[in-house]
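Shown here: the complex without one of its protein chains, the others still in place.
Chains here go by letter, A and B, matching the order in which they are written, and residues are numbered from 1 within each.
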Amino acid sequence: MNGPTSEHGAAHLSYLREKRGLKSWLLTLDHKRIGVMYLWSVLIAFALGGFFAMVVRLELLTPQKTLIDADTYNQAFTLHGAIMIFLFIIPAIPASLGNFVLPLLIGAKDVAFPRLNLASYYVWVTGAVLALVSMVTGGVDTGWTFYTPYSSTTGGSVSLIVLAAFILGFSSIFTGINFIATIHKLRAPGMGWYEMPLFCWGAYATSVIQVLATPVLGITLLLLIMERVFQIGIFDASLGGDPVLFQHFFWFYSHPAVYIMILPGMAIISEVIPVFSRKTIFGYKAIAYSSLAIAFVGFLVWGHHMFVSGQSELASAIFSFLTFLVAIPSGIKVFNWLATMYKGSISLEAPMLYAISFLLLFAIGGLTGMFLATLAVDVHLHDTYFVVAHFHYVMMGGTTIAFLAGLHYWWPKMFGRMYSEKLARWAAALVFVGFNLTFLAMFVMGSRGMPRRYYNYLEEFQPLHALATFGSWILGLGLVLILGYLLGSLRKKPDAPPNPWGGKTLEWTAASPPITHNFEQVPVVTRGPYDYRPVEGAP
Amino acid sequence: MTDSAGTAHAGHGHGSKDFLQHHFADPGQQFAASKLGMWLFLVTELLLFGGLFVGYGIMHTRHPEAFQAAHVHLDRVLGMVNTVVLLLSSFTMAMAVACAQTNRRKLLVIFLAITLLFAGVFMCVKYFEYAHKFHEGLLPGKYYSHAGDTVPGQFMFFSFYFMMTGLHGIHVLAGMVVIAWILRRALRGDFSDRYYTPVDLTGLYWHLVDIIWIFLFPLLYLVS
Partner (left out) sequence: MIERSLSSWTRHYIIILAALLVLTVVTVVVAGINFGAPSINVIVALTIAATKGTLVALYFMHLRHDHPINAIVFATGLAILALFLIFCLIDVETRAPIEPANFKPPAGAAPQRTAP
């Protein structure tokens, strides 16, 4: 055992205790502290985005006006989407959990560029503040996709929120640059690429997308601002421009962006399932390469968001075909995870409950993507609630559930405390039930023609909308419960052992919580990351 | 910081390892990681400008006559001068890095200063070009007021001209700030053959700025 098992009388204090005071946090270069600051920040963003979701669902309880007028409703769904996507889901796993755990997983003392890491956090904060300002100085009602010509001609604070998104993009880019360099250069002795935990492969693939795709969003948003301020003409048909070109520019980033969202989630699942099946991962290389494959193929499919926008038939057919391909590596992962569990010794603590939920919910989300990839079917399903259900199943049932799995899995490592397992299981059940009640019916609604983003709707859809609203309350309750017992755990004395789950990756050889430099001595790696074979000579 | 006496001795000075950050095993690892990080950043710049090139390309294919007619207003001679100036500045920047690598502090300072000078010349030429455009009303988007166009729609070419050369110009200015800062550090003796990473990384950035202009020049000024 390398380090002190408690914070008392240890040679080094934990990273939480070694330096005290606000300044030591705000100016920290420690990846663990930066990860923790990011964690609270993205959780606040999640709560704000969730608030707007509740407003939307409440309004949709009745077919006509329930609470707010139509313009306010448009702002509510726009802000729900923009906050959730730019402030929560894109940074959440990489910047909070990833920042904390990546150096530990590879046996390093920090990420490659600690100052860049801190900078990425403050850039996030700047973007968040600008987004908040835009909300209160005129609001935005364009939808998070900012399609032209509406977004280039309407009033409101569009330029401000677009500027905020531009700035947030840099935060994402900085994290991506840091992780790629870290994984290439800072692995511990003995850890080649194929001895690395699979979380690192997922983080690497995510970072590649962050670096390659985000700048295109940057230029898209700049062009949108130029269009608003100067009427340059590129996206305006009356000036000879092409509004569909905006969609090409926008989705060239925003489609790979969804893989920025899901790959880290899958990376967490690859960590949790072997540990809670007490069995080595099935198909390590297949899972590793499938992460890279998803990243690559993900750049080739963006036009599937534009089948009915005026894109040429040839381009649509090509994009449809390529979109089918991207399901293959995802499917490979799901089968490998299942094979890992097969004949394993399964234990159903909270992280594993979330991981198993992920398998089911991501499968539904991914498969329904295939319906949408099918050109002829998409003509009917585009811009209906079917799409809304699909992306909530992959982003919430997938990524957010995986985030919760990772949060519970690494909570003892990050804060040295165990949370209440009983409450955690209740919450996991509430989240699972609430989520499905909210979103499952939306597939039905969408296929029957209920359009998305609509304020008023036909009477016949009310029962399903009411069910979804009711489901959202159960989901919200579950999430609030999670926050409650996690925060409650922090009030206890530190009671977490270094390795509560019996994991085989390097972070579990460090103290819970780790010392500032992570390991007392540089680890030397001699076994694989999921090696559950008995150690030779052990009793 | 490294030994501030600015000695040219290869690496025995105390403090020569001061630049090594705690999480790196050795200076070689730190240098390699820094370079990789810089290349990753350069790729983001490539894609940022690349988006503008794609937009330009598509709009050019949609409105070939307007773009044809518009680009004759650009001064090819000034464009070529600027191209040569930037190529020379890339040369002097590469020389600066080589001087740092071979521990020639005085020459390092001189080459950085000349690079800065060339960058300044570039911006001056740019200023004259822009002033001429303003004078003629050849402005982006809704501000286009050039009289006597026989081919309509030339405003869009100038929208792209100003966005692309403007974004490039902002990057030249930012590069000048960074080079000036590196120059100051070089004068202080911060760099030697053991540690010249900031000079190298600045060079990489500056060369990319040059490469972008290498493409901008023919596309905007020459192609007909």
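To be clear about the criterion, a contact is a pair of C-beta atoms (placed from the backbone, for glycine too) under 8 Å apart; a residue touches a chain by one contact, two chains touch by 3 or more.
The structure presented is a predicted model; accordingly, all values stated were derived computationally and were not measured.
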item: Hidden-chain contact residue, picked from the options B:131, B:170 or B:222; value: B:222
item: Residue of B:88, B:114 or B:176 in touch with the missing chain, whole complex considered; value: B:88
item: Option from A:111, A:216, A:341 or A:486 whose C-beta touches the chain left out; value: A:216
item: Residue among A:242, A:349 or A:378 that touches the chain left out of view; value: A:242
item: Candidate in contact with the missing chain, chosen from B:99, B:138, B:179 or B:199; value: B:99
item: Hidden partner interface residues of chain A, rising order; value: 184, 208, 212, 216, 233, 237-242, 244-245, 248, 252, 299-300, 302-303, 310-315, 318-319
item: Residues belonging to chain B that touch the chain removed from view; value: 32, 35-36, 39-40, 42-43, 46-47, 50-51, 53-54, 57-58, 61-66, 68, 76, 80, 83-84, 87-88, 90-91, 93-95, 98-99, 101-102, 104, 107, 142, 144-145, 149, 151-153, 155, 203-204, 207-208, 210-211, 214-215, 217-219, 222-224
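Here, only the chains that are shown with their structure count from here on.
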item: Between chain B and chain A, distance of the C-alpha-averaged centres to the nearest whole Å; value: 35
item: Complex contacts: residues of chain B adjacent to chain A; value: 21-24, 29, 32-34, 36-37, 40-41, 43-52, 54-55, 58-59, 62-63, 66, 140-143, 153, 155-156, 159-160, 163, 167
item: Chain A residues within the chain B interface of the complex; value: 103, 108-114, 116, 173, 176-178, 180-182, 184-186, 211-216, 218-220, 222-223, 226, 230-234, 239-242, 245, 249, 517
